[in-house]
Each structure stands twice: as structure tokens, then as C-alpha cells.
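In this view, the complex is presented without one of its protein chains, the others remaining in place.
As written, the chain order gives the labels A, B, C and D, with residue 1 at the start of each chain.
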Amino acid sequence: MTETSTAAATGSSLSLQRPLKAVANVLLTLVLTFIGLTAITFTIGRVMPTDPVLAIIGDRAPQEAYDRVYLEMGLDRPIYEQYGRYLNELAHGDLGTSIMTSQPVLEDIKRFFPATLELATIATLMGVLIGVPMGVWAAVNQGKFIDHAVRVLGLIGYSVPVFWLGMVALLIFYGNLGWVAGPGRLDVYLDGIVETQTGFILIDAALAGEWDIFRNAISHLILPASILGAFALAYIARMTRSFMLDQLNQEYILTARVKGVSEPAVIWRHAFRNVLVQLITIIGLTYASLLEGSVLTETVFSWPGIGQYITTSLFNADMNAVLGGTVVVGTCFVGINMLSDLLYKLVDPRARS
Amino acid sequence: MIDVSELNVTFGQGRSELRAVQDVSFRIEAGESFGLVGESGSGKSTVLRAISRLTQDWTGSIKIAGAELEHRRDRKTTRRMQMVFQDPYGSLHPRHTINDILMEPLEIHRMDRREARVLTALEDVGLGIEMRFRYPYQISGGQRQRIAIARALILEPEILLLDEPTSALDVSVQAEILNLLKRIQRERGLTYLMVSHDLAVVAHMCERVAVMNRGRFAEVLTTEQLRSGTPKQDYTRQLLTASGRYDRDVAKSFVSFD
Amino acid sequence: APPKDTFVMAKDFADIITLDPAEVFEFSGGEVIANIYDRVMMFEAEDLKTLVGGVAESWDISEDGKTITFTIRPDMTFHSGNPVTAEDVVYSLRRVIKLGKTPSFIFSQFGWTPENVDELVVVDGDKAKITITEEFSPALVLNALSAGIASVVDMKEVMAHEVDGDLGYGWLKTNSAGSGAFVLKAWKANELVTLEANPNYRHGAPGVKRVIIRHVPEPSAQRLLIEKGDIDLARNLTPDQIEGISTNADLKVQADPKGALIYMAANSSDPILGSPKVVEALRYLVDYEGMANSFLQGQFQVHQAAWPSGLWGSYDETPFSLDVDKAKALLAEAGYPDGFEVAIDTLTDSPYPDIAQSVQATLAQAGIKATITTAEGKTLWPMYRAQKHQLILAQWSPDYVDPHSNLDAFAHNPDNRPEAKLTGVLAWRNAWADDNMNAMVVEARNEPDLGKREALYQEIQKGLQSNSPYAIMFQQTEQAVLRKEVEGYVSGATFDLIFYRNITK
Amino acid sequence: MSDSNAPKANGGLRAWLMSPAPQSKFQARCQRSYLSWLAFRSNPIAMTGLVIILGLILMAIFAPVLTATNGLEPDLANRLQPFSAEHWLGTDQLGRDIYDRIIWGSRITLYIVGLVSVIVVPIGLAIGTIAGYLGGWVDNVLMRITDIFLAFPRLILALALVAALGPGLENAVLAIALTTWSPYARIARAEVLTIRNAEFILAAQAQGASTFRILRRHVVPICLSSVIVRLTLDMAGIILTAAGLGFLGLGAQPPLPEWGAMISTGRQLLLDQWWVPTVPGIAIFVVSLGFCLLGDGLRDALDPKNTDT
């Protein structure tokens, strides 16, 4: 831990004005976050009652087989040594092999992560495109019926258990109405027709010009994305409203009105520009949290996403997979945070100097 | 009572380095009132903060009653030297009642007879005991500043550092506070170090006045010199004219001093 | 809906971790390789009761019963086009021992070790000859040669993919090299398994061109999918859901008895549960009928012996039913008239928590306060293997179709010391051993006469009902829900007796 | 303060609460709370939230009076009954009365909510205020740790912790708490940064108050209200995470009527006996909504812009 603290301490004195130092700072943050993430995950993996050896050999194996695999996995070594070895391999870009899928973890992630990314991106887009105007609308009409309606509507998206909503939505829109396709990313018999290039079915299908598959994929995507989108929307709308209210109470809004600026311009050019600054962080966080994959939604929709991957791996004591997944999700989180910091600087002149 | 020599205060490092106070030296006798004036950002508050050690990155020497001051705050000197801040809206904790605010220094310094002292303090600054359990938001700016003064006085200090104690108040309330400060000083023989940008206020309160410009003392004047309008420095002269009534032609002739 | 020539099945197959037949020991994996590989001995889809030759056309058993010589079917080819030869058979069996993965114990109990297997399993002209060193009934050996590890792999193909002397293990985990009805096209863990028909299969081309098994863990999702016609077969519907679809004319239900048993076991090293009277009382504190007629309806039948009903050697008596008074009397005799506190561990997936709650309630009627802890299998098993449980509610299914498979685990514990670590043996896990039982299990195993063998096994099962740490409760029946046009889905007693090749739609 | 403009109070209690010169600390506190209450009361949404939460609390307190059974014992003969006079909300797959289970389940929900708050608020406050107030390397170290917890996939961390600690309600709560504190540290820190150089903090320093005293008496009370507001807003999330853990079989153990677990075990019945998973779903929804509304209302009520008039 001493290493961490001294490094963090030097991190503080770096000023962001110097690009080189800033890059160093970013890298340091990244490395420290990784070390922290993997260390915690690693420890959890080791103290878990789930036995990784049994995950490989099964429950009925005789003790000799158990002991042999135990040694093979290096579980007899002290935990810091195991951790050190893991870090070393990680540094060489090797995330190890998954017990569950018998594939390199990296390959698995290439398969599962795009599924989540596809879902999360569309959900966040929905949240932003609908949530932001809703929030602004509510704030402008604070205390009026519209405000309450928008708030309650948003809160509903926030309060319904997503797995329950998912099941009901599936039942109605797929089961009864047949408007959308069922669980999964694609009708199975269409699987494997387009070559995997990016891992995003929509993009792959578009690249291959397979519009039937594209349509099919959309029809599968729409329901889970809407459900996650409702959640993102609720959060974004509520935050937008509250930020917007803060801004509308500021003196500079009065200044704009004194100038005779029209109401839409006051709202969008003046107040919203300032809200945008705060919103970026919120949207970034929402996106990042969706990227960890919603285990519950993925379960209900049989969606082969990263959340389900990590969870199943966890239950199977497949720690390489869990660690790999955590590292990737953590990277995304840190990445998105940095990106939103960057955007923040673009939007907020005060943060620039 | 206060003896400051070669005081320097620097904020930041490298390119963003800012020498807020440069080579400032002065002496204040016991029972004297000493004023600091100068335009905004000239380093007045910084001098006060160094003395009260709210800022710790200063160099030079500060003596209180002959004893050299450490950089770290110690309870004993804190008690001898109290500070009143500029903004009565910001210097009282919004969630503490007046009683809490006045009790706190007594608790910190483990003083006895707390109840009695609180009541006396309220009386000293001319507030009724019905104020005791109000929250700051329930009282006016002038009353707040009285509480701030009472809080400083409750420890029976010898020195009061006053950082623009009236600039947030309107003229009528300002008069009440200035009178209060004058009366207390007379009764207790306190030493005042008072910062203001209002020359009239400083002249009203203090015997001697230091004029600050960009971290340095431009000059130290007696109140008489100030009143008679015979400062040596152009900077002081300009400050003087600006403090008077509005005059269009004079205003246009102002220059900036670096 | 899927095209005519594609058969889509939904199933929870999170358990597949490998498709190398020398390693597969999981239900779903076993089922998949059963359709990819032919085994030395086999049960065929057309007759699930009779053991016949698979790759072996015929076999000769030596006088002493210790050597069996197999004649290989002529004209059989692997998917690669290579002919199936005795060399492949011998290679496949040796490979199992040399890799030494979990299921290899089925062979190693015959005395085969990596050191001696090259001498004991050999090519003899155009035949394959195996020799065992332990006393075993040849019937049992032949039965064992119908297990998944007896799958015959394409030696040339596998060795072409060998890396660092791994006998092609790394490659075969995710690929196939067999001679069965289907070829593995793709296995995407937790997503799907795609099988392509082998048009040159020895029984003729399968009825569909492709079989896709889709991982759908949620039974309700499976139900929606099959009702919409997006899949042809749903494997994991609950009894209540089956009842729900009974009115749907597009669907039909096919029920097949399975070998899986649900049992409750008591840890004998526990001071209270070590008392046979207490365990006997427990057997009377289970509402067998109540459960079987409600939430287990149609998918579990009451069965109280250690070898499943419907198979050779089974014992179908069910002497126990819920009898609180009798249980109370037994508890009083054992010295616990007011009951005691106990912990039940079980699995998280349906129906275990429900069974546990029912048992909890009936135990309470006799004053036993039980708390339930549910856990994923991977968490439960280590605890079970370390004898850390009190009561455990779990499942067991045979590894191969021979009573020895179960009774060796339930009744045979040659060394009951904790440090012996016979962690694969249920009796040891429950710290229970009985010399008489041990002797009987060995005797039955070695007995060449089928009639005597069967009688011995039934005696053991009967014995276990009065003297054992178990309360065996139910035997599973799988209810598969099919679209009505689907024909030819064959599902046998064990998890790897499931055949897709006759399916048509 | 134009007290002269305030209407002369008429009622005794109201006069006491509105008196411009409180006589005791207690009266001053009450006045402050009363003002917040006045702002709160005029907000219909917030009041709805409050009513829901009070309802939940009453349900939990009077569970023995409100129910006929303890909702734990199976009654296999009465499985999956629809709504009826006898079983208002039907029965579940083991024949237990769902209404009774919902009522008893309110205790579990409250327990989760209470315990998480008790853990999360102090941890978040402590870390956030210390980091924000002390700054420098302390801040850096603490914030890095906070970031690491933030960067962790939340439900997954909770799952991992539960898996490590073993299933059960207490462990689930602990796991949720340990994954929830980081944003609170962030909020508290942000709040501290805005007041760190406020004059009332300087004033306390100038009086010689110790760092601990300043944190405890001056900094924490300022951060508390935003933390509490955030907590009520997060409550929905906490309840849902707990339900999610229950859904994945890692929360409360059977036969406890935890609402998430009830949905989980009942979810296969959605198509035919829809009420079995739907009733607990609605219960979770209503309570989450209640907390959300309450939180929104609190934020408005505690906002000085609204009360200090």
C-alpha cells in the first residue's frame, strides 16, 4: 500500500496544464485503479467458498485428481505470489483462459462485451434524447402539473425492478403482441451467417449488407434497450431537471431576461449551456454503469453480455474470467470518466484554465 | 504588542507563483489601533491571515508581546488574539444557534462559567438574551456581525484582528458596529489591527494607517496626515480623492500604479 | 420460426465447460458428445434398454472374464473421412487414462494407470483388446464402455492438433473429431451449440440438417419462445408451466423417466444426526406425496431407493411417507423428544428451495427447527466434500448404466477416516460406513452371474433404506415440450442417452 | 428579516414554533424543523412519498395484527390460488398467502434500508469529509480508493462479496453497503470543498479548534443534508439491488418473504399465475417510488433557498 500512497501523493502536485505531466497523471490513475480493482477481485476470488478446482474437475472427482489440479493451478502458492503472477501476465496482455468456456478470456470478452456495448449505447442514447428534454421541460414548468407528471413518470422508470419489467415487457410485446423478437441477440438460425468483424451485430450486418439480419437484430435489441433506456432516462431526466432549476435561479438568467432574450433562448442558450457542463458527467456515469452490463436484464433476455459473463464466471469460481471482465469494465469506466472530463473542459471555459 | 518584520507571503509555485505580501514590517503598541488600507487584492487580508496563522506559508518574524510566533496555531496565542471576519453572512455556521457559536470557543479553551460568559458576551455587544437560541438566518447582518465580535471577545483576548468588519453592511449598521468596537476598545484596552478599503472608516477608528499596494507598504501615515491630505505617495493621494465625492474630471484622471 | 431443416432447442447449458469426450462429465456436455461420437459400446436411440456394440461390432470375453477383445465395425468413417479402426479405439481409451480427467475414474477402477495402460489396452491384429487387473464383472466393464469417455475419437485428426504433448486436448475441448450423427459446428459458451448433420452416418443421415441448442436459462423465456414457434423444443419448463401450456394445441409434452435422484443426506459425524434413529425419523418427516402431487407434479416421482426405477436392478419399494407421530416417537427414542436445531444446505435452482421449505415445515411439526441456506453448486460441493454440512438436499445421477455407478457412491466407503478424503464417495462425505454394506457392494460388483448380481443390488438398496444417512425422495422425469410437428426426439434414463438423429419436423 | 410582516401567530404551539426569540436550543431546533416541514408539506409529491414510507413502517410494526399467518409455512393443498376473500392477494407456489408475505416482507425491506443507511452514511461522510478537508495526499489516497470502488461493476462487486461472505440477508446488506458508499464520499467531499475556505471554518480555526472538532461540529453537519437527500434518492436503488440479489438467489434465504426473492421464485409463474411475481414487484415499485418522492421532496425542503425566507 505504501507504493500506492506515495504514487498518489505525487499525482496531486501535478498540474493539468502541462500535457506531458497530465498524460503521466492519467496513466498513473489508470494503473492504480487497475491494481486496486484486480487486487480486490483477486482477494475476493481467494476467500470465496467456491472452489475453482471443482469448477474444472467437477464434484465427483477423486481427491488425487483434485490435488493434482490444485497444484497445476498454483493454488498452493502464497496469494501475493499468485497475484504477482497474474499481474505479470496481465502486463503482457494475457488475461488467462476461462475455465467455463475453455477460451482465452480476451476472446470471450470480444464476444460478450460488444453485446453489452450495443445495448448500453442504445439505452443511453434513448435516455439522453428523451430524458434531457423531459428534464428541461419539467424544470421550466416547476411545480406545475407537467413537472409532477414528468417527475413521477421518470421515477417509475427508476423504481420498477428491471427484471420484473423485463419479464412483463417480454410477455406483452413478444408473447402477446408479437411486435418484437424474443430473447437473445438474433434468431438462432440466422447466427453465423454474417462474419464477425466488430462484434456488433448491427454493424456487422450492415457491413455485409444483410438487411434481414439487421432488422432481426434491431427487433431483438429494442426491448432490452428500452428497458435499460427507461432507467437511464429516469435518472438523466431527474438530474437535468434539478440542474436546470439551479441554473434558472442564477442571476445571469435574470440578466438575459433583462436583455429581452426570448424564453426559449434563455432556457437553451443560457441555462442549458451551463447544465450541459454538469450533465456530461452524469451521462458518462450512466453509460459507464450500463456498460458493466445489467446482469438482471441480460438474464431475463438471455442476452450474452458481459454482466452475465462475469456473474456466471463468478458462480463457477472462474476467476480469470471475472478478473478479465472486471479489468475491462474498469477500463471503460475510467476511460469514460476521462472522456467526460475532457468534454467538460471543452464545454466549461472555467475548467480550461 | 505586535511586531512584524520582513513578512513575506507567497502563494503557489513556479509560474503561478504569487507574492501576496512582500517585505512588510510594522509595530503596533498595546492599546493602539492600526489600520491597513489599499485597493482590492493588495494583500491586506493576507497580512492578517499570516498573523492569525490561517496561512502557514509565511516567512519573516512576527512577535506578539515580545514572543516569537510559531507557524502552527497554539491554543494560548489563539486565545490572546482573535479575529473578526468581513462577511457576517459567511462567518457564522448556518446550522449552529448563536448559543452554539458562542459556546464553542469556551469549550475549545476549556473555560469555566460558560453560561454566564455567554450572557455577558451578548450583553457586551448590545444584544438581548432573546437572541441566544436563534439561528444566523433569523437575524440581521448587523446583528450577525455583533455575534462575530462577541465570539471573538468571549475569550478575553488582548488583540483583535478585524478584516473589513463593516464592508458588507450598510451605512447605518456600520455606524453601530464601529461605535461598538470603539467602546469595547476603550473599556478593555484592546489592540486593534483593522483592515478596510474605506479610508474614512479607517481614519475614524485608527491612530495610524498603512497604505498597501501590490503586497508592499506604500507608506504609513498618522490619521492627521491622512485627514490633512498630505500623503507623500501619489498612490495614496489617488486613493484619497477617490474616497471623496464623485467628480467626473477627477475620475477620468486616475492612473494605475504597478 | 426456424427453417424446416433446422431443429432448435432451448436449454440451460451453462454447465458445459468442455466438449472433449475424455473430460466431459457435465449433463449438457454429455448430451452433446453423445450425438457427435459413437462409443465402444452403446445404447441406441431405437432401443434404450439394450446394450449393443457401438464402434465394436462384436466382442469376446476371455474365460477368466478379465480380457475382452473387440471386433471393429468395417466401413465406418469419421467426419474427416478417415476410417474408424482398432487403433482409434485403443488410442481413445488410452487417451482417457493418460489425460486423467475426472471421469477417467470409471476406467481407472479397472486397474488402468497411465503407466500400464499401453500394455492393458492394445491393438490385436484388426481388433482392440482390453485387459483389467481388478476383480470386476465383465457386464459392468461393458456397461462402463458405454460411458462418454468410451467415445472413439479420430486419432489422426486429433493428433494433428496436438500441442506440447497434450494429446489434442486443447483443441478437442472446443472441436469435434468423431463418427457420430452430428458434427460440432460451433460452441459459444452460454450462447449456443450448433451441430451439423453427418450425412454419412452409419444409421443413415439424421432427420434434420442442423441442430441448434440455445442457452436460455429462464424457463419463462423458453416457454414464450416455444409458444411463439421460435424454438422446436423446450427442456426446462416447470411443472406449473407445463400445466399452463396444456391447452396449447401446437405443443405436446414428452415425458421420459430419468436416472436423477433427489435425496437428503445427514452428516453422521454430527452428534445428533449420527444417530440412526434420528435419520430414520427424518425419513418419516418428508411429505413425499404432497410434493410429488403439487409443485413437482409430473417431473418427479416418489422413489426411495438408491438406483432409479425402470433400470436393470432397480428396487421400487417406497416404505416411507409423512408420519409425524412415528417420527416423534423415533426422536424420543433417540433422546430428542423436543427436536433440535439443524441447518439444511441446498442448491439455489428450482425445485430444491421449494423442497427444502416443505421439508423445513414438516420437520418443524416434530419440533426440529431447520434453517435453509441455498447456494450455487460450485459453492455447495466444496462444503459437502469437506463434510461441513449437517443436512444436505442434493441430486445424484448415474455415470453409466450399471447399479454399481450409484451404489458404489451411496453404500461403499472402505475408509471412513476424515483424512482418507474419499471425496467422490457420498458415504464418505456423510462420514458413514458399514462393513456389511461394503462387502456386499464389492461382491455385487464382482459377481459374473447377472441374476445373482441383480438380487444383491436389490438387497443393498433395501438395506440402505433402513441403515444409511440418506432419505432418498424422488426420481426425475424429464418433461420436454415440443412443437407438435416434431417427431423422433429420444431421451433415455441418463443424461447422455439423448439422441437427436431421428428428429424430423 | 422582516418579522414585522409575519402574521401574528395565533395558536399556542404555532406561536411557540414561530416565535422570533426561541428560549432554548430545543425550541430553536423545532423551529428549524418546522420551517422545513412547512416547505415540505406544500409539496404534494413529497407528501405522497412520506405517506408511502410511513405506510411501510406501520406495516412493519403492525405485521402481527395485519396478518393471519406468519407467511412461512407451505400449504401445498392451497397452491397458486388467485385473489379471493380468503387470500386477498392469492397464494404462491407453496400455497402461502401472498398478502401475509408482503406484510412480513416489509420488515425485511426496512431492515435492509436501515442497515445500509447506518453503514453507508458514516463511511461515506468520514471518507469524504476527511479527504475534502485535509486535502493533499490524504485526499488523493482516499479518492483513489473511492474511484476504485466506483469503477467496480456494482452488482458484480456485491455478488462477489455475497459469494465470499456466504448467502444471507446480513451479508447481502453488507455487500450492498460496501458497494454503495463511494458516491457518498464523493458528494461529501464536493460539499466540503465548497465550504473548506468558508469564513465560518476559518473562524473555527482561528479559535483554535482541532481538526477533528471542525470535522465533527462544522463540516459534517453541512454535508449531512445532501448526503441524506442522496440516500433517500438511492434507497430505490438499494431496494432494487437487494431485490436483485434476492432474484439471483443470494439475498434472504427461504422461506423469508424478501420481496426480490419472491419475484425470483415466482417469476416462472408470470404467464399463468401472474400475481405471484407481480404483487411483490408492485410492492417494490411502490416503496422505491416512495423513497424517490421523499428524496425529491427533501431536497426541495432542505434547500436553503426554499426555507430561509
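FYI, a residue touches a chain if its C-beta (ideal position, glycine included) is under 8 Å from a C-beta of that chain, and two chains touch if they have at least 3 such contacts.
The definition used in the following text is that contacts and distances are computed from a predicted model.
For the chain of the complex excluded from view, the name given in UniProt is "ABC transporter ATP-binding protein" [choices: "Conserved domain protein", "ABC transmembrane type-1 domain-containing protein", "Inner-membrane translocator" or "ABC transporter ATP-binding protein"]. Interchain touches from the omitted chain, evaluated on the whole complex, reach A, B, D. For the chain missing from the display, the contacting residue among B:E6, B:E115, B:D234 or B:D247 is B:D247, taking the whole complex into account. In the complete assembly, the contact with the undisplayed chain comes from B:V173, out of B:V173, B:V195 or B:A218. In the complete complex, the residue from B:I62, B:V118, B:M131 or B:L239 that touches the missing chain is B:L239.
For subunit B, the residues touching the chain absent from view are 39-40, 141, 169-176, 178-179, 182-183, 197-201, 203-204, 223, 226-227, 238-240, 242-248, 250-252, 254.
Residues of subunit A in contact with the chain left out of this view: 250-252, 254-262, 265, 269-270, 273-274, 277, 347-350, 353.
Taking the complete complex into account, residues 2, 4-7, 18, 35, 38-39, 42, 307, 309 of subunit D touch the chain not shown.
Note that only the chains that are shown with their structure count from here on.
Between subunit A and subunit C, the least number of touch steps comes to 1. Between the interfaces C-D and A-D, more contacting C-beta pairs are found at A-D. A summary of chain positions shows that the Cα centroid lying nearest the centre of all protein Cα atoms is that of chain A. Per-chain Cα centroids separate subunit C from subunit D by 48 Å. Look at where the CA atoms of subunit A average out and do the same for subunit D: the two points lie 25 Å apart. Between subunit B and subunit D the centroid-to-centroid distance comes to 45 Å (mean Cα coordinates, whole Å). Within subunit A, residues 48-50, 167, 171, 175, 299, 315 each touch two or more of the remaining chains.
Annotation for subunit C: residues 218, 220, 224, 375-376, 379 touch two or more other chains. Those residues of subunit C lying in contact with subunit D across their complex are 218-220, 223-224, 238, 240-241, 243-244, 287, 290-291, 293-295, 348-350, 353-354, 356-358, 360-361, 364, 371-376, 379. Listed in rising order, the residues of subunit A touching subunit D in the complex are 4-5, 8-9, 11-12, 29, 32-33, 36-37, 40-41, 44-45, 47-50, 148, 151-152, 155-156, 158-164, 167-168, 171, 175, 238, 242, 249, 289, 292-296, 299, 307, 310-311, 314-315, 322, 325-326, 329-330, 333-334. For subunit A in complex with subunit C, the residues that touch the partner chain are 48-51, 54-63, 65-66, 68, 98-103, 108, 111, 167, 170-171, 174-175, 178, 181-184, 187-189, 191-192, 299-302, 304, 308-309, 312, 315-317.
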